[in-house]
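In what follows, a single structure is set out as structure tokens and then discussed.
With one protein chain held back, the other chains of the complex are shown just where they sit.
Letters A and B mark the chains as written, and numbering starts fresh at 1 in each.
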Amino acid sequence: MSQSPKDPGDVRGAIEAGRRHHDMGGRDAGPVDRSQHAHDPWENKTDAILRLLADPARGPVMRIDELRRGIEEMGPGIYDELSYYERWIASIATILMEKGVLTADEIGRKIEDVRARHADAPPRREGFGGGTR
Amino acid sequence: MSPHDGPHDHGAHDHPHPNQPDLEDAPLAYYPAMADAVAELLIEKGVFTADDLRSTIDYMASRTPALGARLAARAWADPAFRARLLADSKAAAAELDIDTGPAPVLVMENTDAVHNVVVCTLCSCYPVFLLGKSPDWYKSRNYRSRVIRSPRAVLAEFGTVIDPAREVRVHDSTADMRYMILPRQPEGTEGWPEDKLAALITRDALIGVCEVTAG
Partner (left out) sequence: MSAAAHATSAPFAPGDRVRVRTAFPPGHVRTPHYCRGHEGVVERLCGHFPNPEELAYGRVPTAPCALYRVRFPQRALWPDYAGPAADSVEIELFDHWLEAVE
């Protein structure tokens, strides 16, 4: 049986051992960092988008297995650079393009729209200055 | 959860985050913008409605470790319920009007002989309907890599030392099951009311990285 290299950065060694980057059980790694970030609204939204798309009542439009496959196909560099819900929304977009639900062009244009609206009217800080919604 | 007044609500937040600096004039980061873009397009195309999105966000925000703690506290207080929870968690949880979600949840009981702990080495599968969103450490490379091979060292980082006479059993959540741990009831809490018991039970104890103490 192929031995997988100890160095998590040895991508060629992992390929030759038949081990993919996300498959990390038993690898060397550092102490567990228990600090926690509070979830941003866009992260909660991403979570909800996936749950709606994976609901059998809608087909489902896409499955959790497809989400995972899209994440695994990002490759080692991107996988580790992105946060958990960044990986999710990136994979959701890829799978929806594969399935013909959305096109790259419409996603690109909509991202421009969203950013332009944000620049015109940045969201106000809740609980600050008394002007919250 | 703060009220959401529309699918385009970015909300606001009062904590630092590397992906979205807490500056009102900062440009919207790429992936947060993509999340809004994808949501808006799917609503425009009728895949789901803005109400669907809002209600799903709110429902998932209602899923917290307090639900898992209620189940564990009932199991401590009622041996017949414990047996039903271990045999069929969906049906047992329904007795308390608790939804275990679409994936089957297996409840693993800690005993004087066995301590159980959960990981998903391939992604980050987690019993989100009973415990809410998973903690960042659960999704980290360090936890996913190490707890499978060095469970006692990782548990010690959480302040948990398991007697060598007890088996440590690591559950790798690789496919269609999800796992919740039923912790051992601390000595001296027999006969306590369930809400008082539930208040002792932490998220980390329900994942298996900690035990429950009465202190």
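Of note:
Rule of thumb we're sticking to: a residue touches a chain if its C-beta (ideal position, glycine included) is under 8 Å from a C-beta of that chain, and two chains touch if they have at least 3 such contacts.
As the structure is a prediction and not an experimental result, all values here were calculated from the model.
Considering the full assembly, A:Glu66 is the residue among A:Asp47, A:Glu66 or A:Glu86 that touches the omitted chain. Residue B:Ile148 is the one among B:Leu53, B:Val107, B:Leu130 or B:Ile148 that touches the chain not shown.
As for the chain not pictured, it touches subunit A at residues 1-2, 4, 17-20, 23, 25-26, 63, 65-66, 68-69, 72, 98-99.
Where subunit B meets the omitted chain, the residues involved are 104, 121-122, 148-149, 151-152, 164-165, 167-177.
Criterion: only the chains that are shown with their structure count from here on.
For the pair subunit A and subunit B, the distance between C-alpha centroids works out to 19 Å. Partner subunit A is touched in their complex by these residues of subunit B: 2-5, 7-15, 17-20, 22, 24-28, 30-42, 45, 47-48, 52-53, 56-57, 60-61, 119, 121-124, 133, 135-137, 139-146, 148-149, 154, 157-158, 172. Within the complex, the subunit A residues that touch subunit B are 8, 22-49, 51-53, 58, 61, 68, 71, 80, 82-86, 89-90, 92-93, 96, 101-102, 106-107, 110-111, 113-115, 117-119, 122-128, 132-133.
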